[in-house]
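Removed: one protein chain of the complex. Kept in place: all other protein chains.
To keep things simple, chains are lettered A, B and C as they appear, and every chain counts its residues starting from 1.
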Amino acid sequence: MRKILIANRGEIAVRIIRACRDLQIATVAVYSDCDRAARHVRMADEAVAIGGNPPSDSYLRIDRIVDAANATGAHGVHPGYGFLAENEEFAAACRDAGLTFIGPRPEAIALMGSKTAARAAAMAAGVDVVPGTETPLTADAGEDEIARIADRIGYPVMVKAVAGGGGKGMRVVGSRDELSGAVRAARSEAGAAFGDSAIYLERRLSRPRHIEVQVLADHHGTVLPFVERECSIQRRHQKVVEESPSAIVSVDLRTRLTAAAASVAASVGYTNAGTMEFLLDAAGRFYFLEMNTRLQVEHPVTEMVTGVDLVEWQIRIARGEPLTIDPAQSLTPRGHAIECRVYAEDPDSGFLPSPGRITDVRPPSGPGIRDDSGVEAGDEVPVYYDALISKLVAWGSSRQQAVSRMRRAVAEYDVRGIRTTVPFFRWLLDQPVFRDAAFDTEFLDTLLQQRRGKSFSEPESSLREVALIAAALHASRATASRPRGLAESAWTQQAKREILQ
Amino acid sequence: MRKILIANRGEIAVRIIRACRDLQIATVAVYSDCDRAARHVRMADEAVAIGGNPPSDSYLRIDRIVDAANATGAHGVHPGYGFLAENEEFAAACRDAGLTFIGPRPEAIALMGSKTAARAAAMAAGVDVVPGTETPLTADAGEDEIARIADRIGYPVMVKAVAGGGGKGMRVVGSRDELSGAVRAARSEAGAAFGDSAIYLERRLSRPRHIEVQVLADHHGTVLPFVERECSIQRRHQKVVEESPSAIVSVDLRTRLTAAAASVAASVGYTNAGTMEFLLDAAGRFYFLEMNTRLQVEHPVTEMVTGVDLVEWQIRIARGEPLTIDPAQSLTPRGHAIECRVYAEDPDSGFLPSPGRITDVRPPSGPGIRDDSGVEAGDEVPVYYDALISKLVAWGSSRQQAVSRMRRAVAEYDVRGIRTTVPFFRWLLDQPVFRDAAFDTEFLDTLLQQRRGKSFSEPESSLREVALIAAALHASRATASRPRGLAESAWTQQAKREILQ
Amino acid sequence: MTFEIEQDGTRRRVTVRQAGDAWVVEIDGREVEVSVVERAGRWSMLVGPVDGPAKAGQDNPDVVSGFSRTSSYEVAFEPGAGGELIVHVNGVAVPVTIDQPGLSKPWAKAARQRRGRGAGDGATGDAPRTIVAPMPGRIVKVLVKPDEVVAARQPLVVVEAMKMENELRAPRAGIVAEVRVAEGASVEANTVLVVLR
Partner (left out) sequence: MTFEIEQDGTRRRVTVRQAGDAWVVEIDGREVEVSVVERAGRWSMLVGPVDGPAKAGQDNPDVVSGFSRTSSYEVAFEPGAGGELIVHVNGVAVPVTIDQPGLSKPWAKAARQRRGRGAGDGATGDAPRTIVAPMPGRIVKVLVKPDEVVAARQPLVVVEAMKMENELRAPRAGIVAEVRVAEGASVEANTVLVVLR
């Protein structure tokens, strides 16, 4: 595999290009119209246009991407995450075209892509799932049948799309009289979003943690689980901060969690990288939730605490290499890592998207900091795609040091031209609940609700005073640049000194 | 210790400010005239002017730096490396002013600062030194006496300044008839550079490796050595690339080396961070060379493989905390780290300094990369100080992966406005001798001599062609921006599309 | 030169005058001395009392008007979407609106307009009466009807953009005068979606 096409854009395309560089593999980028000069295009060895701005006209076009791979003589295709990463037709189309798809077999994607089939697989492997329906409830299922199932599971109950993801087609139902309305709403949302209106029911656990286990599996029968990731810090079911290890997972629990993840993966003959998501209740019981059959956004926290390059191993597994990582390395975390997902969103406007041109960016650096960014100064954040611009990761020998370093990093991070979630992280990292790692999947939404839209960018009074001073000097300079400006001479003097230096 | 003054500039001042941030300690920068807007000044909470551009008028002015610490209410002073870092008078002046000097006691600096006293201390601690004179040969020592000593040591012999450092006052003598001339030259150089013309003689080992051991020692009697650093990659006695661990040091040798380093440190009651330098001969015998009583430029490679933040621990030791690091952590390297010292030097002009304004810089990032830089776009590299602009560090789970990642990082590193040693590293990392780690302290000078000044920036032919194309388009655009330009319309079209996006 | 600068609803008079290499800036009668050097669009600013930034050797590390003798800041600027100037101080974005008699910089003009627009609203304050699409997107849901009474921060419209559904909320309490979009419609940035009265 000497050339790989990356069927993605943004930071994950950059991340994959870097892994290819490390392996001395040539890279092909694909791009939509607005991404013509995007960073992944500039970095790749080759770049191929695949269509218009809507994903359906470019990054979701299986035909054009396979053609691009053939036209450039690429041997492998890495799907990244999102877009076609969990699309079994894409994986199959690559295979049919003689390309190595860097991910699981299409059959595994299809199997684990169905939430109910995945639950069945987990149960078959002896792993608990959140109590709920075991088969999809298609449009044929009657209201009475669904109500009986809900009664058996017990309220509050979750209504979820079988084909779901990202919180779509999901409803929390508190009592029986809300049920039929919620089912209708979930079906309609799921039908629109995934073309499949089948739903299933699940018990709603009380303020659980979201814990997940990364696995790698080669084509020689080896399945390797990794130390868990803590993903409970979510805003509206979207992860915003991830950590590894989890502050509350004991060595014993880790052993059981990772064994469960490995046995599910092994039982379905899974290959390449994947992640098992679990809910962990207050009593320390865990339940299989679903499997992601791809690389996760949060993979770097695992890399930082285990020293394993997951993207490099995805490629090595895809080209047939056996996994040679010592389980002691993958299961024993060294220190602690935290990732903040930096989005082009304005936290002070309810996290509205903030697309546009980044006029200047100063990424953080220094001890313990890794910035996996997809943009540089001058780059455009288009409105058409996910707003993630950078995965900012901090490592420390302890959770406390990792948090301290992340605080330092988000303080250094300065972006001009668009709004980002950096001010939100500055606030979040100082919250006692976060500091104490005393969170569950709902704590952040609760905390945000309590703020009632208060700005995250509240500077302390001395910074506000400095802003006033700077603004006045800025305005005086703007005035001074006109001939009649009184203050001109000092600015000119300054400029002269600069030149003389 | 809630406020620390950093008596330094450039990347090491930035590095120390970051460590202070992590510990929530306020920072005070000091600056000479040309450093008024330098990055360390912009990052620090406070900044104090300490004089003119020559170091003797600013960064070496003990009086002004102590005054600045007092004026700003700083509790501690971190000297960094270089400048006053190994000046016992500075350490004493801080102590006398009631400031905590973040480094060893003045007595330890004085003792280990004398090469002959340090050799004596090593021998007293049962550690071999390179065979040579045990007491300084002052100006009183007669030519005959020196010749007799040289005969006893055996030629080739090194003549070295007792107060020396950085290759100054050092001569290699091949035979007896060169001796008196070399002694005179070394004395005169040493007298001019250090105000002390005393010299000593040492056997010249045949193509040794330069291996060093970092130690931390607290004020409670604990001395902790760290896994060794490989520092053989030198250009004219200056380290340019450092690694940890050394590819040729076995676990057994590591145990003996680190025990030797710890016993020397313990025997002199050393405190804070220091480094023992050793020469390692082809037979695996090692000899104490000298001790550096300060933080080293290459400290990050140790941090990367042990997970210990050395600067943070310098501060914690200085404020009286006991060392609580597990020796298993400090002595068992995890993976491999490499550091490239990126200098503002033009490798294509014999590494002449290249001061000036950095008009643009794109630092590398991504998995395994740490860039400890002292500059950003727009910053000035003054002619008055050391030309180090960044310590670029790569970590990998193996030496090979660390090298691959470093290759990727130096390929990404792009600096405009000044020349840097980045092209040199691109070349060096591809040399078989480097790849095989088959080096000694002289291999690089030999390799460079063989190149006879050949350019390091020899682009492959496709890149040269692209440069021609780009240059022509650049020139056509310059022409097009004048009204009569024929090609104007396409550039204007491009600009319009940009705006519409 | 004197400017009126608005920050978070408060207007303050800031006067700037040159003093040798540096500047003396007066805010509400308190003076500070400021040294500014630009580096690639960023300013290094040292702020201290008017007798000049500390030189080593001087004693008296007193603090004047909130600044030590030697406070160091990194400052950058960008224009805000609403015509204001966003000042980044040590990476923290602080929006301000500048006004100067006789000065008609774009931001000053826009700020005047914004203030003017809110002026007639009485108790409802400065918040605008129109809800516009902050970015191009697709209208997923319209949550209100004309004549409906809405509370401040009540969700009005859900717009999908950048893979996310985004609620646009009422900037103030009021009554829906008009709904100008339908569910499923694609809208450009700045399209008026809802008008309050």
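Here, a residue touches a chain if its C-beta (ideal position, glycine included) is under 8 Å from a C-beta of that chain, and two chains touch if they have at least 3 such contacts.
This one's a predicted model, so the numbers in the text were calculated from it and none came from an experiment.
> Missing chain touches which shown chains?
Those shown chains that the absent chain touches are A, B.
> Considering the complete complex, identify which of B:S250, B:T324 or B:T359 is in touch with the unshown chain.
Here the residue in touch with the unshown chain is B:T359.
> One chain isn't shown here. Among A:A49, A:A266, A:I325 or A:A478, which residue touches it?
From the options A:A49, A:A266, A:I325 or A:A478, the contact with the absent chain belongs to A:A49.
> Looking at B:E46, B:E88, B:E412 or B:D440, which residue reaches the missing chain?
Only one listed residue reaches the unshown chain, and that is B:E412.
> Based on the whole complex, identify which of B:G195, B:G350 or B:P432 touches the chain you can't see.
Result: among the candidates, B:G350 touches the missing chain.
> In the full complex, which bits of chain A touch the chain not displayed? Write them out.
Listed in rising order, the touching residues are 28-30, 36-37, 41-51, 61, 63-65, 67-68, 70-73, 359, 376-380.
> In terms of residues, what is the contact footprint of the unshown chain on chain B?
82, 166, 238, 344-346, 349-355, 359-360, 362, 383-387, 411-414, 416-417, 422-423, 452-453, 457, 459, 461-476, 478-479, 486-487, 489-490, 493-494, 497-498
Criterion: only the chains that are shown with their structure count from here on.
> Just grab the chain with the largest centre-to-centre distance to chain B, centres being mean Cα coordinates.
Relative to chain B, the chain whose C-alpha centre sits farthest away is C.
> So how far apart, in whole Å, are chain A and chain C when each is placed at the average of its C-alpha atoms?
Chain A and chain C have C-alpha centres separated by 31 Å.
> Between chain A and chain B, what is the separation of their C-alpha centroids in Å?
Here chain A and chain B have centroids separated by 38 Å.
> On chain C, where are the residues touching two or more other chains?
37-38, 41, 71
> At least two other chains touched by the same residue of chain B: list those residues.
376, 380
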